[in-house]
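Removed from the display is one protein chain of the complex; every other protein chain stays in position.
Letters A, B, C, D, E, F, G, H and I mark the chains as written, and numbering starts fresh at 1 in each.
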């Protein structure tokens, strides 16, 4: 894994994230760990672990213990807010995204948003796919020509719109 | 399928779409067809068919023939631009989306964009997942408690950033 | 009820709403009905009925029957999209709102958003109050001095953030 | 209360709030106090107390005394602006909100704003519900299935539009 | 009054106003009436009358009768929404204003907003000046050099911030 | 005046103002002075003095001398830019304003801007009310019921639009 | 002048201008007149005449008479609003401008705005150059190499900031 | 020149300019120099010199020598980027401008942009007035009544649109 | 060329373009002509011809004659504004672009804008590459693997920044 590049935290983004983000990323870089290896140690998906690092997800006490040991970080140096507070989400990057990789995901929503809505409405009725009661994973495929494909799975609970029932409690 | 509601085209969105969109949606409503049934007739995924209806995707000559027959529409009434032109994408709805279902997809990009980027970068290197050489599907799952889950699969080719090679041409 | 003013549809907003909105509002005005009386006939809350009129909520077949009879409207003149389609929400007015009454609600979110979040997080954990699985009502109170107070109740299901469970499917 | 997570102040939001916010939140965290317990000590609603912490509300001299004692904070370390100044409201977070929980409240205004206006106008006449002469509370309900519901009550004085009376002064 | 120019309605703004606005302005132009003369007939301030014409204020039954007679307009041609509905305010022009005269008023808020707040807070405490329970008038002064001055009086009720009282009803 | 709260400078706004703003506000707080008392010492209106504190207005040499003595501040600690430079106006707060009190003033411009324009045009011809050659004051009234009213007077010179005279110079 | 191209009105801008704009431009095109020749007939500067055509300036009765005769237009077909109303300025094009020629003027303000301010402040004191009491002209120069130069002269009255005099009337 | 106020650099703008801006302005203030006197020493126009100070223009080696001597500044303290780098223009202030003086210039572009375009097009053909190959000056006039007028001259080379000639290279 | 798809004009973009755009595109579609074949008939580059169709470029009298004959269009049906007027550029599509193909060009400017500037500045000095005195072409290459590459050449005249010479005129 000598050549393995690692996701690090650009200095110019640090002020938009909770302070433990920098501690976690610095330790990850120092240890030379990928999110895949951390995820495997924590028994969590990679995106989940990355989301914890970016301050977008809650960590359990067990996650924190494992991270402290894996990253060789004193627990108190990063766990106060991560373990005892609540994430303040959505401020990591600008919207529309300027990063090309993230923009491509945004473009999928921009171009196919109504198509997704139409298909889901006909399949499930009126409602939404939850982005809260939600799982996701990223996988790699290689096709017959040897080309790499990214496969992202988004899995969210369906919530039927129940607004305005007759009796309010 | 008496109770089946169908995705229709809100009048207030018509002026943002190519004119064939209205023809296609009106015929679909008149025939009482779901995207699922049209997709199955065309041998295409549902999201693909919905994207054609919303003017976001190209239809082949074969698609057009099948649509004309399925929707009982004179081919010339909708095929000129659909068959012989090119889509002018991305203008169906406002961004950020105001429709709750579409907003939830946008929120996933907003909150987890950097996490997706970090995981993809470590897995594939520097580059992007294509939104052009790209497939997608929507599936329904039911969990043990009988609750419905939406599973969206996004599958795009990985393109490594090759900017600035030594020899140009 | 000679002096009763009625909520009508400003011509300048019509193009942002589905076409049945205008039919419903015009009939309501012609009949001189308040949302309160319609709601009582339909056995639905007033806000629910108003939301149907503004194209923000789904009506059931029973709602449509009652509306047709109450408003003396041929069912087919408004029911196609309302009964058989899905709402395309969120486009009725600009955000930030420019209407003073609606702006006051927006201001509550702007000023007390974080306070609501802090209190809900401590009471319920990490998650959100649903705006989909959701009820609301508007009531009138009169205090000892005879002054009127508006009491809005927002009641949404709590969804705990479950992102990133260990096992995906 | 060993497992009780507490609302804390994300470092990246500190510069948008008055300086006493950080002092109050840090002391609250150190003491392990919820807003519920502080509110109960102060005889104020939880949202009111959280709003004081976020710099959106005024505290009385009595509030300040109780906070100093409860949080074990020297009064002069936080009271100068809180007790003797006036809040400069509305700058805690971006609008539209990016935090999912706060966004859901914003979405309610976006989708049902006109419905609320229509119902209030018919019930009260032309005017607004005050967001200044205003109370609010957050309560928890559990339904028959054991699911949790959030109930937010917004209670504001009704002000009839009196613009342009005949005699000025 | 041969040379008197009159405020008319620019065609390009018509679609942003209720339809009665055009009827009223056209009749006013045809009759050659100023807002001053209409205001004097109605016993209302000029700004109040102009606000009615622009769809920003409610007219009473008496106002409507007088307007019909003064403008020689069949009552039913403009009174339905004006008399029986509620204004949908705030959409007449863009913000920031592009019209130089309106921009100057905006600039006063932009430059002196905090100064007004500081002075009002010290004079009245924490709260706001109402823009709802509100009067205004425009007067003309001529100074010693014969130069004209505009004097605008804004008079609004003071509402003390009462958020978060101890007992909620 | 034991209970008198004073307008202070929120830390989060300091970086948008000239550095002397903070010095002046800190000294004002330390001395426990209202803008009313400073204005009376300087023989200037309260809003004028507040505007000087917020960096929106020029102070004369005499103003500076009086401020230094009144606030017990060494003149050189705040006078360099205030006395010898020119204000860089308009950056104190965001537009649209998020502060409720300032927003109400903005709302008056948003809702009644065209009404003000129509009335001024008919009264004065084509032109603008100056926001530069301009005075303003804030007064307190108490009505028969004991309720407080704010009366703001805006007084600006009228400038007729003289664009495009026949002879240039 | 066979080859003389003329400024015409793009169809896509018509809806943002008063209706007389189209009448005037169409007649100008039909007559093959430049703004220079019209300006010379009216005894007005070219920019002034163009501004009248774009609805940004007032025309006098004499201007209207001359325009009617020059353009062979029945006076009543365009004079109602132009002669008897007041311009509603500033909505002709988007800001920032997208037209390259207009953008260059905007860029001058963007890049040299502070430099202009600094020089004017030192030359005139605190205040503004009026855009209302204002003349302008466009001239053509040819340099020694035969290259063409545009010379725009902007001439506005200086208004010293007089805010906050001691005595308010 | 005892009373001469000088353009200085507001602290709140410093972070948007190159670091030499602050050095130059501080030295200018210390020396009590106007842009007029510096411009006269450098043999450059005042606006040119102000633009150099604001980081919007390039200085020659000779300019730098003269500035160093005039301002009594060690050359190396400000010349590195000014003499050896390239300006990064356009970020000094927000657009639309909030400073009243700069806004008036912006308003001229907003209101008369199309009029300028029409006149230039008819006079010069299709193309633009360069903002790069460009001179400008600010002069003071006094009219018969003793009132001051600002005269700004903008002089730019005309570039005909030559896009798309037949032969490329 | 049976399968050749042609660039057509989406109905939803028509209102943002001059009216001759629709005439030209419709005739082009009816004739089944590509821009390549029209460009070859006109002796102009393809992008130039497309720009004429989209109202972004001027056509010569000769271009118009050839277009009329090639497209079998009566000259008067499209030539009035195209031949005798001036383009009003820049309003064809939204910025940032939502069309994926156009967005990729925008992304190049977003990501490499500063890199282009740095390289051009070092190569040419302080100034700009003209977008007015400018040519462009699009070519197709096929690499050894048979993959297609787009090669866009942008060729603009370099204009050195000459702002602020000593002598004006």
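Here is the rule we go by: a residue touches a chain if its C-beta (ideal position, glycine included) is under 8 Å from a C-beta of that chain, and two chains touch if they have at least 3 such contacts.
Small disclaimer: the values here were computed from a predicted structure and weren't measured.
For the omitted chain, the shown partners it touches in the full complex are A, B, G, H, I.
For the options A:6, A:70, A:95 or A:148, the residue in contact with the chain missing from this view is A:6. Contacts to the hidden chain, counted on subunit B, fall at residues 43-45, 47-49, 51, 57-58, 86-87, 117, 121, 126-128, 130, 132-137, 153, 155, 159-166, 168-169. Residue-level contact of subunit G with the missing chain is found at 96, 98, 100, 103, 107, 110-111.
Within the entire complex, the positions of subunit I that touch the omitted partner chain are 4-7, 34-36, 46-47, 50-51, 53-54, 56, 89-90, 92-93, 95-97, 99-102, 104-131, 134, 136, 138, 140-141, 147-158.
Everything below uses one rule, namely that only the chains that are shown with their structure count from here on.
Taking the definition of touch as given, a chain qualifies here only if it contacts subunit E and subunit H alike; those chains are F, G.
Among all residues of subunit E, those that touch two or more other chains are 5-7, 47, 51, 86, 89-90, 95-100, 103, 107, 110-111, 117, 121, 126-128, 130-132, 134, 136, 141, 153, 155, 169. Pairwise chain contacts present here: A-B, A-C, A-D, A-I, B-C, B-D, B-I, C-D, C-E, C-F, D-E, D-F, E-F, E-G, E-H, F-G, F-H, G-H, G-I, H-I [touch as defined].
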